[in-house]
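Inspection log for the structure reproduced underneath, given as C-alpha cells.
A single protein chain has been removed from this complex, and every other one stays in its place.
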Amino acid sequence: MARSASSRRKLGMTLFAWAIGILIFFPVLWTVLTSFKTEAEAIASPPSFLLFDWTLENYVEVQERSNYFRHFWNSVVISLGSTVLGLVIAIPAAWSMAFVPAKRTKDVLMWMLSTKMLPPVGVLIPIYLIFRNLGLLDTVGGLVIVLMLINLPIIIWMLFTYFREIPGEILEAARMDGAGLKAEIIHVLTPMAVPGIASTMLLNIILAWNEAFWTLNLTAAKAAPLTAFIASYSSPEGLFYAKLSAASTMAIAPILILGWFSQKQLVRGLTFGAVK
Amino acid sequence: MSYPAWLVGAASVLALTTAANAETITIATVNNGDMIRMQKLADAFTKDHPDIELEWVTLEENTLRQRVTQDIATNGGQFDVMTIGNYEVPLWAKQDWLLPLEGMPERYDADDILPAIAGGLSVDDTLYAAPFYGESAMLMYRTDLAEKAGVTIPDQPTWADIKAAAEAMTDKDNEIYGICLRGKAGWGENMAFITAMSNSYGARWFDMDWKPQFESEEWKATLTDYLDMMNNYGPPGASSNGFNENLALFQQGKCGMWIDATVAASFVTDPDDSTVADKVGFAQFPNKEGVDNHGNWLWSWNLAIPKSTNSPDAAKAFVAWATSKGYTDLVAEQEGWAAAPPGTRTSLYENPEYQKAAPFAEMTLNSINAVDTKKPSVQEIPYTGAQFVAIPEFQGIGTAVGQMFSAALAGQMSADQALQNAQNVTNREMMKAGYPK
Partner (left out) sequence: MATAHSRSAARLMISPAVLLLLGWMAIPLSMTIYFSFQRYNLLMPGTNEFIGFLNYRFFLTDPAFFAALINTLVLVGGVLVITIVGGVLLALLLDQPMWGQGIVRILVIAPFFVMPTVSALVWKNMFMNPVNGLFANIAKGLGLQPFDFLGQAPLASIILIVAWQWLPFATLILLTALQSLDSEQLEAAEMDGASPVRRFFHIMLPHLARAITVVVLIQTIFLLSVFAEILVTTNGGPGYATTNITYLVYAQSLLQFDVGGGSAGGVVAVILANIVAIFLMRMIGKNLDV
C-alpha cells in the first residue's frame, strides 16, 4: 500500500518534471524544428509540429551565404584560447589567495569582481583605438586577450572558492614530508583541484562562446566568430524564420552538445562557495 | 624522410609570396536581398580577377552603420569597401574620409547614373561613392482587395484617398490590415517615413534659425493622421515593424496598402517569395490636398572606398564591377530582369526587356525624378536632405524623435505629448551641438 503510494507519487513527479523540463526547453526545440521547415511552413497557422516536409534547404542556403566553418573555428580558438590563458593566470592567483591569505585578500577579490561591472560600451572607443594602434583589430589573438580579461575575475573567484575547500592539513602533511612549493602544487593540489578546474574551464568556455559585444565590435572578417555570423541574420528582407532558425541552430549546437556531455563536470564545481 | 632546410625555407617563401600576391579586400555590406545576391554572384568577379580575394562582412543595417562609422572615424582600416547611404557620402567626403572615384574604367559610363542619385553622391562634381541601388518611396497596394472594397486608387492619391481606402480594405477578422507603415524607431526606419509624410503635409524640421518645428500645425496634422490610420487600420505590433517586417506582412497578403521604398516592388512582385505577386498596383507617394510635395524620399545604397584602405586599386575594381551595367546584365541573365538592382542607371529604364519584366519600373523612375533634395519642404529651410536632414547630428536626433513617435504608436503617449517631447529632445541636442551655426 505504502509502496504503491510512493511509486504513484514518483510517477506524478516524473510527469510533472518532464512537462516543466520540456516547457523550458521548448524554445530551443522549436528553433531546431523550424530550421527544417520551408519559409512558408515556418509561419503557417496553425503551425505543424512534426508533420511537415523536412528539408535541409535552409542549411544549404546559410552555408552558401556565410562560411560557417571559419566562424565556428574562430569561436573554438577564441573560447579555448581565452580559457587556457585565463587559467594559466588565474590558478596561481587563486592558489595564493586560498592558501596564503593576506589581510587584503578579500578586498582584492572583491575589487577584481567589481571590474566586471564596468559597462563595456563605455570603454569601447578607447579599446578600439588601442587595438588599432597595436594592430590587434580583427585578430584572434586580440579577442583571446579581451575575453580572457573580462572573464578573469569570475575564473579567479570560482577557483578560489574551490581551492578553499581543500583541507589545509593535507598541505601541512606534504610540507612535513619536505615537499617544496612546486611539488606541493603538482603532486598534492593539482589532483584535488582538477574537478574544480574542469568546471571553471567549462563555464568559461560557455561564457566566451556566447560573448557578443566585443567579438562583434573588434572583428571584421578574419577573426569573426559565430556571434558575428548570427548578426547577419537578424532581420533580412522578407520571410526568414526558417533561415534564422537554421543559422541559430548552427550557432548554438556545438556549445549545447558540449554542455550536455560535460554537465556533470560543470555542475560539480559550479558552487562559488555556496556549499559548505 | 627529411627535407634540407633550404628547401623548406624556399617553400615557405614561395607560400608567402603567393599569399601576398592574392590581395584580400574586405567588404562591409548590409543584409538586404540585393547585396546577398551580389555576394552570391561575386564568383564572376573573382574569376576575372584571380589575384583578388573577397572577404564579406554582412550585417544588419544599424549594426553595419555603427561598425563602419566607428572604423572610418578612428581610421581603423578594417574594411576596403563600405556599403553606405547617400546620407553619409557627402558628410564623409567633406571629412576627407573617402577616396574619390576618379579614373573608373571607360565602359563604366558614370554619365549613365541617374542625375538625382549621382547628385547626392558628389561633392564639387566628384563622385565619392558608386550607387548599387537607389530608391524613392511609393504606394504599393493590392488590386484585388481594392476591387473587392470598391475603391479605386488614382496614380497620384491624396492622404484623404489613402485613409478612405484603408478603411474600406480593412478586414481584421481575416487578418487583412488596410495599411502597413513603418513604426520601429530609428532615423532610417520610422523617421524616414514620417519625415517624408511630413514633407507631403507641408511641414519642416527646422525654421531658418534652426529652431525645431514640432509645435507647428503641419506636424500635428502629420502625426495625428499617421496614428489615426495605424491605430484603426494597421497591423498589431506596428511599433516594432520596420521595412523588413512590413515586407514580410505584405508578401503574406496581410496588408492592403504599403507606402515604402520603391525597391520593395521587385520583392512583392516576385512569385517565389510573395503570395500576392500578381495582385500589386503602384501609385505615387501621397500628398495632402493643396501641398505640392510627394515626400521627397531619396535613398541609395552605395559602395565607397575608405581612405584607410591598403588596396585601393583592388577595391576600385570591385566597386566598378558591382555597380556596372555588366553586373546588371549578369543579374538579368541569372535571375531575370525584374531582379536587376533598380534606381541607379538611365539605361536600365530605357531597356525594353526591363520595362516588360518590371511593371513598377515607370513609377519607380517617376518617383525618383520627382525628388528635390535641395528643397525637401515647401517652406523655407536652412538644410538640404530628403526623408532626412543632411547634418551629422541627425542620426542621434532622428532616432530620439523616432522613439517618441514609436511610443505614441504603442499607445504610451498622445500625439501632442510625443510632439512636445520631440521638440524638447531636438532643442536639447541642437543646443548641445552648438546651433545655430
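The letters A and B name the chains in turn, as written, and every chain counts its residues from 1.
Going forward, a residue touches a chain if its C-beta (ideal position, glycine included) is under 8 Å from a C-beta of that chain, and two chains touch if they have at least 3 such contacts.
Just so it is clear, the model here is predicted, and its values are computed rather than measured.
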item: Contacting the left-out chain in the complete assembly, out of B:Ile36, B:Leu409 or B:Met430; value: B:Leu409
item: Touching the absent chain when the full complex is considered, from B:Thr46, B:Thr74 or B:Thr143; value: B:Thr74
item: For subunit A, the residues touching the chain missing from this view; value: 10, 13-14, 16-18, 20-22, 24-25, 27-28, 30-31, 34, 43, 45-47, 89-90, 92-93, 95-97, 99-100, 102, 106, 108-110, 112-127, 129-130, 149, 152-154, 156, 168, 172, 181, 206, 209-210, 212-213, 226-227, 230-231, 233-234, 240-241, 244-245, 248, 251-252, 255-256, 258-260, 263, 266-267, 270-276
item: Residues in subunit B touching the chain absent from view; value: 62, 66, 69-70, 73-74, 91, 95, 175, 184-186, 235-240, 248-249, 252, 254, 392-393, 395-396, 399, 403-404, 406-407, 409-413, 421, 424-425, 428, 432-433
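The working rule: only the chains that are shown with their structure count from here on.
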item: Computed distance of Cα centres, subunit B from subunit A, in Å; value: 38
item: Interface residues, subunit A side, partner subunit B - complex; value: 43, 64-66, 125, 128-129, 132, 137-138, 216-217, 220-222, 224, 228, 231-240
item: Residue ranges of subunit B touching subunit A (in the complex, touch as defined); value: 26, 28, 31-33, 36, 39-40, 55-60, 63, 67, 70, 74-79, 242-245, 247-248, 251-252, 267, 273
